[in-house]
Every structure is written in C-alpha cells, then in structure tokens.
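My questions will all concern the structure given below.
All protein chains but one are shown in place.
As written, the chains take the letters A, B, C and D, and residue 1 is the first residue of each chain.
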Amino acid sequence: MSEDILRMENITMQFGGVVAVDSLSLHVGEGEIVALIGPNGAGKTTAFNCITGVYEPTNGRVEFNGQTMVANCPHGKMKKTYAGSHAGEYTEIVSRTPDKITALGVARTFQNIRLFSSLTAFENVLIAQHMHVKTNFLSESFFANAAFLDKMKTKPKARQEELDMRERAHELLREVGLSDVENEEAGNLPYGIQRRLEIARALATNPRLLLLDEPAAGMNPQETAELSAFIVEIKKRYKLTVFMIEHHMDLVMKISDRIYCIDFGKMIAEGNPKEISSNPKVIEAYLGEADHAENN
Amino acid sequence: MKKDIKKRNTILTIILIGIIFAYMLILQLNSASHSYAISIIERSAIYAVVAVAMNMLTGFTGLFSLGQAGFMAIGAYVTAILIIPVESRPTVYYVNGIAPWLANVSLPWWLAMLLGGLIAAGFAALIGFPVLRLKSDYLAIATLGFAEIIRAVIAAPGLNQITNGSYGLNTIPGYHSIFTPVIVSIICIALMVMLLRSSYGRAFTAIREDEVAAEAMGINLFKTKELAFIISSFFTGIAGGLLAIYMRSIDAKTFQVTLTYTILLIVVLGGLGSVTGSVIGAFLVMGGQEWLRFFDEPLTIGGVSIPLFRAGFRMVIFSILLMVVVLFWRKGLMGGREFSWQGLINLFRRIPQLFRKKKSGEGAKNE
Amino acid sequence: MNGSVILQQFLTGISLGGAYALIAIGYTMVYGILRMINFAHGDIFMMAGYFMIFSMAVFPWYVSIPVTLAGTVLLGVVIERVAYRPLRTAPRMSVMISAIGVSYLLQNLATYIFTAIPMAYPSIPFLKQIFQFGSVSASLVTLVTPVLTIVLVIALMQIINHTKAGMAMRAVSKDMETAQIMGISVDKTITYTFIIGCLLAGVGSILYFTDRMTVYPYSGSLPGLKCFVAAVIGGIGSIPGAVVGGFLIGISETVLVSLGYSTFSDAFTFILLIVFLLFRPTGIFGEKATEKV
Amino acid sequence: MLKITDLCVNYGGIEAVRNISFEVPDGKIVTLIGANGAGKSTTLRTIIGLVKAKEGSINLDGEELLGRSTTVIVSKGITLSPEGRHMFPDMTVLENLKIGAYLRTDDLNEDIERMYELFPILKSRKWQAAGTLSGGEQQMLAVARALMCHPKILMMDEPSLGLAPKIVRQIFEIIKKINEQGTTILLNEQNANMALQAADYAYVMETGRITMSGTGKELLRDSSVKKAYLGL
Partner (left out) sequence: GSSSSGSSDTIKIGVFEPQTGENGGGGIQELQGARYANELRPTVKVGDKEYKIVLDEVDNKSDKTEAVTAAQKLVADGVKAVIGTYGSGCAIAAAPTFEDAKIPAVGVSCTNPQVTQGNTYYFRVCFLDPFQGTVMANYAWNEGYKSAAVISQLGDDYSSGLASYFSDAFTKLGGTVVDNEQFQTNQSDFKAILTNVKNGNPDFIFAPSSITTAPLIIKQARELGIKAVFGGGDTWYNTTIIDNASAAYCEGMVCSTFFDEADTSNDKTVEFVKGYKEWLNKDQTRVKNNGGNDAVVGNTALCYDTYNVICDALESAGSTDGATLRETLAKTNYTGCTGSISFDDNGDANRDSAYIDTVKDGAFSFLKIVKVGDTK
C-alpha cells in the first residue's frame, strides 16, 4: 500500500488506575480497509475516541496524513500516577476537539447510533456539511433562504452555498440508496437504515478516513452481508480509507485488507484475515476454539 | 399542483397580514378609546420577541437558560438611561444625582435600543465562556443566578448615579404609535427565523439533538453555543429596551425571576422549537391574563354573590389553566411544528370528519 | 468587631444554615430521583408555615407539630401525584415547567386564600426560651436547629445507604425502567422520596419560621432558590452535600451581611454557585456523571 | 407456562406487534428471531409490563398478567435482561448484582460468588462503576443481574449484541446451563444460528407478526429461514 494516512504511536489511555489502551501503535495505509478486533473491553472504542478527540490520550501521538494530529504526555496529576510505558518519550502536547479532527478529514460513526433523531434523514446529512460553510452567520441568515434572489445573475454567496449543500445532500443520499427515506424522521427509520444513514452523514463531512465503530451491531447475517457490500462500495466511490471495529467475523474477514487484534489495550496480533484467523493468540483471546464461521 | 398551493399560501399570508395591519390601523386611529387593546398588543409583541429568543436557546439549541430577566434588565436600563430627556434627568435622579459624564449623553430610541442589545450580547459573550460548559439544569441555575447578580448590581448603591439604584428610572418617553413596537418585534423575530433556517440554525438543532454527534460532524460546540447565546441575548436585550419604552418607568424589581418564568411559560405553552408557537403563546398568555380579569371582580348572579370571585382568583384560575396545558398538551400548542396554512386547513377539514365518525359510530350502535 | 459579636453572628449563621440544609435535602432528593428541580419545594415550605399557623390556632404545639408535618407531607404527595406523575415519560423540561406551574399555583392560591398580608407565626414557647451567655443571647431554636439537622441527616443517610428502600431510591434515580424490571415500584419509591423531602421541609419550616415569625405567600421563594443553590453546591443528589451546602450558604450570607455587604448577600449566593459550577461542576460531594461514548 | 394470545401493541400510530400468539413451556428455551424492528423487543417489554398492550392476553400458569404493573409481574417470577444493557451506571458492579435480587430476602453471597464464577471479569471489576464498563462487560453484567433474582422465566433481549465471538459462545453455554438448572428461557436474538441451535422451540417474527414456528432444529433446516436469517 501507499502512504500511511493514520499512524498511532504508543497511545496510552488511562482512566484513574485502569489502563484501557496500553502503548498501542498501528498504522492505516491510504485506501485500505483495516479492522480492529478484540475481546470486549479490550480498548477498541477507547482507541477510536483517542483518535477522534473525544478523549485526550494520556501518552503518545497520533499522526494523520503525515501531520501530528493528537499528541500528549503525562502531565499534571497524571505525572505521578501514570502506569503505562514509554513515559517521557513524548514531550509535545497537541490536543484537538472532535470538530477540529473532523475538519482535518476524519469522520466516524458510533457504537450506539447517534443520529439527530428528530430531524429528517436529509437534514442529518445537510448538517454534516455545516463545517464547510464559509460565509458568516449574518450573510447566512440574510441570504441562505432568499429564494427570490435566484433569478439574479450572480446569487449571493451564502445562497449559492446553501443550494450547493442541498444539492450535494440529495446526491449523497441518492448514491447510498437512501433517496426514498430523505424526508423521514431519522429516529423512525429501521435500524439497518439508521446505520447506513449514520455512515452517509459521516461521508457528508468529506472525510478521507472513515472510522466505523461496530457498524453491523444488531444486524442479522443477511443485513450484515448487505453492509459489507455497502462499505466496499462507498470506499471505492469516495476514495476512502476505512478503519473499523467489528465483532461480526464474516464481515471482518470478507472485506478487510488487514486486521489488528488487541487485548487488554495491547496489540496481540496483526495480519491479513487468513493470518489472524489462524493466529493462536487471537483464537485464545477472542475467537475461541470452535470454528468461528458458524457463529455468525 | 405544488405551485398552486404555494400561490394560495402566499395569498392567504398577504391577506392575513393585511387584516392585522388594518386592525392595528383602526386601533391607532382611535388610540384614545383603544388604549387597553393597544397596550396588550404592544406587550404581547414585546414578550413574543423574548419568547422567540428564549426558544432559540431552549427549543432549538437545547440550552436551558433562565437568564432572560437579566439580559432584559441590561437592555432596558441602557435604553432608558440614554433616552430619558436630558432636561428631566435631574428630577429622575433626584436623590443622588446623575454621573456628570452621563448627564448629557442622549441617543435616539432605536440607537439606544440597539446599544442595549449589543451590551446584553457582550455580557452574554463574557459569561458564555464559563457557563456554556455546563449541562441542562446546571446551566439553567447558573444563568438564573447570573440574572439575579445583574439585578443586585443594578440596585447597588454604588451605581446610584448611573442606574438610580433603588429609585428606578422614569419619564422614559413612550411609544407614539402601536406600529413602532410591533414592527420592531416583527423585524427581530424575522431576523431570528432567518438565522434559524440557515446552516447555522441547523447546527443549533444538531447540538440539541446530540452534542457528541454534532461535534463529530465538525460543529464546534463552544463556538456554536456561544453564537446562539449571544444572539439570543442580543434580542432579549432589545426586547428589554422595548419593554422599558412601553413601561416608561422601570426599576430592578421589574426584572425578577418571575419575569423569566412567565416567558418560559409562554415558550412551553407555544411549543419548544416552534417560533410561531412562541408568538401565539405570547399573545395567549398576555391576553389571557387580561381576559380572565373578571374573575377578580365580585360576581353576583340573580342577587346571590358567588363567594369565590374576589381578588387573586384570576391568578389561581390562570395558574390552573397553565397546569392543564402542561399536563395535557405536553408539547405545547404547536408541538415543535410551525404554523402552516395546510395545517390549519387540515384542522378545519378534520372537524366535519370528527362529526361524521361520531355519527357513523352511533349508527353502528343502533344497529 | 469583638468576640461576642462574632460569636453571635456565628450562631445566627449556623442556625440559618441548618434550616437551609433541611430544605436543601428535599431539593437534592427530588432532583436525584426525578432529575428535575422541584421549583415548588420552597412553596411547600411556605405552605407548611401556614399549616402551623392554623393548627396552632386550634391545638397545642405538641399536637400542631405532627399535624403540620402530616399536612406538608400530604401536600407534597398530592403534588407529585397530580403534577409530576402524569409526566413521568415526558421530557424533563415538561416536568420542570410543571414544577414552576405548581409553584406559581401555590403562591397564587396562598394569596387568594390567606391574602397577601403577612401572618404572624405562632411561637412555640419552649423553643423560644432565650439564653443569655454574657452579651450573647440566643433562643433555644437557634441552638436546636443545627443539632436537629445533623441528627436527621445521619438518620436519613442510614436509610438511604443501608436499607432496601434506599437502594431502590438510588436505582430509580438512575434508570426507572430497569429499576422496574428489578421489581422496584417506581411510584412508591418516588412517593417515599417526596414524603422524606416534605417532612424535612416541614421541620425546616417550623425551625425557620419560629425564628423569623411571619409567613406570607412569597416567603418560600427566595429561601427555596437559595436552598436549591445549596444543594447544587453540595453536589446535587448527595445528602451530606446538601447539608454542607446549606451551612455554607447560611454562614457566608451571615458573614457578608455582618460585614455590611448586604447588597450582595443574595447575589453572593449565586456568585458562589457560578464559581462552584466552574471549578467543581458536580459540587462538593457530587458524583461524576458517567457517559461513555 | 407462559401463554401469549392475540397480543397487539401500538406505539402511537405504529402497529409494532399485530395479533401474535405463542407459548413458553416450563423448563424450555424458546426463541424469537427476526429482522430489526420486527417487534421482538416490544413483545418482551409488553410481557414484563413496560409497554401497555392494546389487546390480547398474557397468561402465566393460569393467571392473567396483562394490565399488571411490572413490579407485580417480576414478583411472579419473570424477569428481563433488557436490550442495550441498561446498567445503573453510577453503581458499582457489585451493587448492580445486589439490586438484581431486590425482591429476594435471603442471603445473596452464594449467588454473587456463582456469578463471579460464570463471569470472572466481573469479579475483577466489582468496585468499578458499571457505566464505565465496556459494552461486552456490561452485557455480562446485565445477564448476571437478571439471574440474581432466581427467575422462573428469564427473558433475554439480544444478549449477544456487540459481544466478541468467544463471549457469545460463553453466553449461550450459560443460557443452556441456567436452563438445565430449571429456568425457563425466552430469548430474542439476531444471532439466529446460535439461538436456533440452543432453542427447544422458535418463532420467526416479521413486521409484528409471527410468520413461522417450529423446533429450533426444524427452522435451522428451513430454506427460507436459512436465506433470510442465516445468511447462507
């Protein structure tokens, strides 16, 4: 694969005395689909939260597209109680709020669906484009809805932007096959569709890297199969890199280029699906002895 | 088809606006005999502005703020101080005198009001830094506390020469015409609606729905909340200025927590997240309070005086009515939706249907 | 300021604080369980004052006290039934509005029934005995208030932490539906909470008004607001927190007034609140809310 | 025996459950499978009294449960391990276990030890606030908590949701074990394969209706089930 788009270096996340992620280093190459698996409580979601700015990691560095995106070292009270390794290796502190990270091109979905549930599917996607709005709130309020200006030769910038955003939202929903539920309230949609919408909404931020946290949770095998196809398709269409957490092994094995497996916050294995499914450590910690295929 | 409906709606809207303005014109032309109605309409329009501003925070952005009275106080005092005629200032500040630097500063009402709004917005920007990090009830209590602090500061003896402390301000020039406050209110509400319908407004709603997700969509929580807070406070300050001119005399006691509660009741009655709801709510609450006045007067039917009817009964009835609305129309009258002609027409259409259903139901029973 | 003045002020502070603490507990418990600010609590406290006035007109004090407490509890329970229970599944905001509505109603009702003219609070002779220590004088109620507060709170803590009813209260406060699945009756548990909260408000009202002697329809609103602030400062949901908050506010208010800053004595309560919210948003004893993304 | 007859449930205008009837015989494992939104959770929540039914009957050993409060129903020996875990987030793991046994008055220590044996990870975290557990850990706690009340009938709503394959298998082993010890089980599952293998009897739900039923083995072999729910 080409350049790495994401690199985590020795990320440690400590809550009180619990070290949820312990010196985790991994990398995701441009255009790859990489999966992160591991037993419950291994620290997968926490790792995602460190990347996306929801948590500030206790130690370590995350690099996005060759740039430091997040970096921290134990400081303040943490200095004394730090229980991870690689202390003192990092001195830089770079912290970004989740919105800044999204602005850099990293979008995510959540383990528990977090749609704007009383808004329509269309509005959900529209809102996700808000961060690209360039005009200020004054001209936005004056012109964004000024439809009567449309006949003018050059529309006000705010109006043009609004029209573009709407156009793009329609287009996106069409591309992901959600056109027919555009005006439905997101919260009323069937579960599977909600998952899809959540992904569509993430896409609307124009990400280069898409993080999916258990996208197939609560789906039956049939729906899961549809989802795998969907992920592969959007990856191609939007030239994305996908990094996902998933417990459905058939999905993981089918579409990932590489898989990382962690346990107790530490990396225990890395490799392609074949290597991982036969890795004794992974079987021991995660898959269990029986043939995993029948479980799903 | 769609176009026809749009056309019909536009025509209906124009007719409605026409009727409203014609009515106001009639009131205005006979202002002496209609002063009661005029004052109710003016007051309702002013409260509608605050209600919409509060709704923008509470209903649209999900920030439960109870600081309205404080921001109104700022707007009202700034406006009042700057528009009291210079020659009557000595009598207004008859106890402590007016600060010399202020004594001759005077502005036209609209500029003073704008300044009042801006200063209120400035305060909002300042306190936004600490308090907007708080969630729901904590935010409510903190903003409520802030309003109380403002009130204490206004009444503090140290500011006697500016705010006239305990003595309040009066001889504020009033409105000459009902159109002034109504048109200013309409402009304010229209500006807020335009903001709410823009991308920024959608970002507000996103925050209300789910902060974590909104942030993950690239919306800067703090900046967006601060924006909503500042703008809402700006219009609340303007409404304070409008109120000062309406009342012509103000003091710190005007801006107690109960004022905020009244506005909250308006917002809830109208429906959280509905601008038209807030406007309708303002007129209903203000008008209703007045309409219920007959409860306060002794009532005699056929020579027997009904013992319940005496002073204070009106407010008992009013509070019971409010409770009924809260308990039985949980989402308020508009329930987060906006007024639309189609909705109204559907409502009318449903009425005969209800009758028909009832009839057929009865028929079934008879068989 | 000499020693006896300081001692006198201190006595004032802790007795005020004690009464605040008792009321604050009611706020904290209701908030803890229903996640709502019971804006009507201060007015329940005011109504308790009227109950005492009317029952003392008929009964001796030792009968009146239980009668008043029973009346207060009944009022609280009825309010919960009528105004809060139907909104159990409604958004929190509606319940809060309903509480404001009840508060509004109680004030208007009191004005209507009892008129706005302040009424004298009857004195309970034995509580009003005045003790003189040098130049410091205090009535028994001043001394009794803080002691009684502490005793009641210790008893209450035992109930909450070591009985099943207490466990039920904590569970209901976190997740009503799941609590039901555990076999806990949500309605009953909430009723218990209101009973305890109103009982303490009743006791608080007797102590407070015995010292301050007049009741009028708005006499509950400001103490109510202050006690809510006390509950927040102490860490809402935490009973020891409410007590500490109550004393903190009572004492600091007294100190401020005695130093001549009475202009800011009310505002100070809120300044204290904002400072706390900034540096310790969950209050002194508040638990961290745990939301996992 | 739990017997559901002609049960209908509406949410506002949405008919979530339409006229379904089924039985849960004592000592058996019965499973409901079906797509998202089929109405499985609604059914379980109606049985436990959290959702009010429009019409129908829920009968436990001859006693009508419909219209009873959840507390009463739980005291009759039915409990639910809810979908989406629903911990008491600020209580510790141990307290969560204890509250599961709210209606019991006997000694709990033995049972708590048993839960720690079933789910060792809970033991090591017994003082942690349940809200900070990982999804899987929470799910285990939810199951353990439900078991603490010694139910006659244990209803489980998607116990395998979001669990690692290894844990899923463990959960199903535990389900079988509990069942062997005498607890009747009514199970909602997306993981149709595992559920059908474990179940004595199974019902397939689609848009609020029961469309198919049979023993677990029968349905496992059924071609339409295979296609729709087993992804084969």
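Convention: a residue touches a chain if its C-beta (ideal position, glycine included) is under 8 Å from a C-beta of that chain, and two chains touch if they have at least 3 such contacts.
Just so it is clear, the structure is predicted and the values come from calculations on it, not from any experiment.
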Contacts of the hidden chain among displayed chains: B, C
Out of B:Thr10, B:Ser88 or B:Gln342, which is the one that touches the chain we can't see? B:Ser88
Name, in rising order, the residues on chain C that touch the hidden chain in the full complex. 1-2, 5, 8-9, 12-13, 16, 108, 111-112, 115-120, 123, 130, 132, 135, 137, 139, 211-214, 216, 218-219, 221-223, 253-255, 257-258, 260, 262-263, 265-266
Identify the residues of chain B touching the omitted chain, counting contacts across the whole complex. 32-40, 43, 88, 91-92, 94-95, 155-157, 165-168, 170-171, 174, 243, 246-254, 259, 290, 293-294, 296-299, 310-312, 314-315
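Note that in this section only the chains that are shown with their structure count from here on.
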Counting C-beta pairs in contact, does C-D beat B-C or the other way around? B-C
In whole angstrom, how far does the Cα centroid of chain B sit from the Cα centroid of chain C? 32
Where chain B and chain D are represented by their mean Cα positions, the distance between them in whole Å: 50
Two or more other chains touching the same residue: where does that happen in chain A? 45, 54, 110-111
Would you pick out the residues of chain D that each touch at least 2 other chains? 132
Mind pulling up the chain A residues that touch chain B in the complex? 52, 54, 97-100, 102-103, 107-108, 110, 114-119, 123, 126-131, 133, 137, 140-142, 144-145, 158, 161-162, 165, 201-202, 204-205
Per the touch rule, the chain A residues reaching chain D in their complex are 15, 18, 37-43, 45, 111-112, 190-192, 214, 217-225, 247, 249-250, 285-288, 290, 292, 294-296
Any idea which chain D residues touch chain C in the complex? 48-50, 69-71, 74-75, 79-80, 82, 86-91, 95, 98-100, 102-103, 129, 131-132, 145-146, 149
